[in-house]
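Below you'll find the structure I mean.
Just one protein chain is left out here, and the rest sit where they should.
The block that comes next holds chain A.
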Amino acid sequence: MTDAYDPLDFEFEEPIRISPSVPKKKKKVIGLDDLLEDHEKEQKRINERKSKRQKIKNTSDSEEDEDAREKELSKCVDKCQKEMDQINDDDEMPLWGIQVFGDQKIFPALEYPEPRSFILQSIVNNKLNSLVELTIEKGEPFLEGLLVDGWLLKLIFTQGRVEKSISTWIFNLMLYSSKEWLRKAACEFWCSILSPEANSSGIKIDWLPSYSDLKRALGIYGYLLDSPSKLSSDIDMIHADSDTAGPPQNIRCWIKYVAACCQVRNMHVIFSTLEAEDFLGVIISLFLDRQLLCLSMILHACMYSVISFFKDEEWHDSCERVAKSLCCRLPGDINCLRTVESISGSNGRSKHLRSAVAKQFLIRCLNEKECDAEDILRMLISINVKDKNCDLSKMYIYLGLAENWLLFDPTLKDNAKIHEMWRSCLRNCSCGIAITDLRSYASKVRSKASYLLQGMANK
């Protein structure tokens, strides 16, 4: 070791500090940067020359041949620029996202409960009126106050019964009110009377909203993906800019309400199995709307509760049906990876669903009707990534789908042949694409494949 008091110590260290940055230059992305830099220099030079020429032109206009040369040059630069833009664009992964909600329709008018209702009646007949000073005109705002401040819930719990006029009123407030505090209170009200605690204290609910009430609300919010006839290719990738496009704030209440309904299957029969399957598909499709991106917490919670709605004997078939219907409804591009990844896989069923959805999308992307696992993998292996015309962006999506499908498919867990085929498919991608390959997605596919290969080796 060098002596600590050696005065030359620092001088020796200096060059070592600089050296680590050198190898970076070898990397492939630099090629683009250099191109751009060169282009910018060129442009600068041309501009300078232009201004110079302007000055010359003022004095003499003899150099016509140079003019022609300049035109040619600028044409060349333009072409270069265009090509570069193209390269840049290609390499950029398109963002996921489709327009799930179109224009909102007109919300239904909110009706207050009929005056025959028990609670409204007692407002007017109250003996205490000297203190409370209520009149029938003030009845409606007062009722809203009771709801918002939580008293209505306490009254319902002491009475043990929710009248129809009250529950429809609150349901409509939740789904159609434009006032946040009313929506919030209404949503909390419904979630509490549907909670297991409410049920154990024997609350009777005279009216429960049905599947069609909820679907109607979704339609009014402008939900677009309902008709399976609409081909996924028609789905608009660009967000409409009209004023009413996109879901209203009430969508949050809608999501929470569906979650609450699914948790109480053994007490209230609100949905049938088929209806629950439909809602599961709807919830997953909501993950594809960028406007709902930050609601992923409540979407995940809702998906969890819809998934646990099914009985064990129902789940297997329902899961397959949901996967098939999703893949008919949603586009098969980068969005199908987002669809698969939105299923969190936090429990066994969720993992199963994730794998099933990935498999269905893979089958669709490969344009197959009916095929088994080996067929799919054989098709993947047959894709020649060295071919210049091979669309690597598709390959990237296939890899992601196949990974999710194979990792959690319970029937393939111990199938050695499938694993071997998968490995050779990954080897094709990681070895078949050279590190210098400049095609778009080349590096993405290669690094994804080698990551997965490494992961298999680690196990």
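As a working rule, a contact is a pair of C-beta atoms (placed from the backbone, for glycine too) under 8 Å apart; a residue touches a chain by one contact, two chains touch by 3 or more; residues count from 1.
Assume contacts and distances are computed from a predicted model.
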Protein name, per the UniProt record, of whichever chain is missing from view ("Negative regulator of systemic acquired resistance SNI1 isoform X1", "Mitochondrial outer membrane protein", "BHLH domain-containing protein" or "Trafficking protein particle complex subunit"): "Negative regulator of systemic acquired resistance SNI1 isoform X1"
Which residue of A:P108, A:G145 or A:G219 touches the chain not shown here: A:G145
Selected from A:I46, A:L73, A:A245 or A:C328 as touching the chain missing from the view: A:A245
Omitted-chain contact residue, chosen from A:N47, A:S272, A:N384 or A:Q454: A:Q454
Contact with the hidden chain (one of A:L73, A:I220 or A:I298): A:I298
Contact partner of the left-out chain, one of A:K215, A:R290 or A:K394: A:R290
Interface residues of chain A (partner: the chain not displayed): 24, 27-29, 33, 92-93, 97, 119, 122-123, 126-128, 131-134, 142, 145-146, 149-151, 154-155, 157-159, 178-181, 184, 197, 200-201, 239, 241, 243, 245-247, 249, 251-252, 290-298, 300, 341, 344-346, 351, 354, 403-404, 407-408, 413, 444, 447-448, 451, 454-455, 457-459
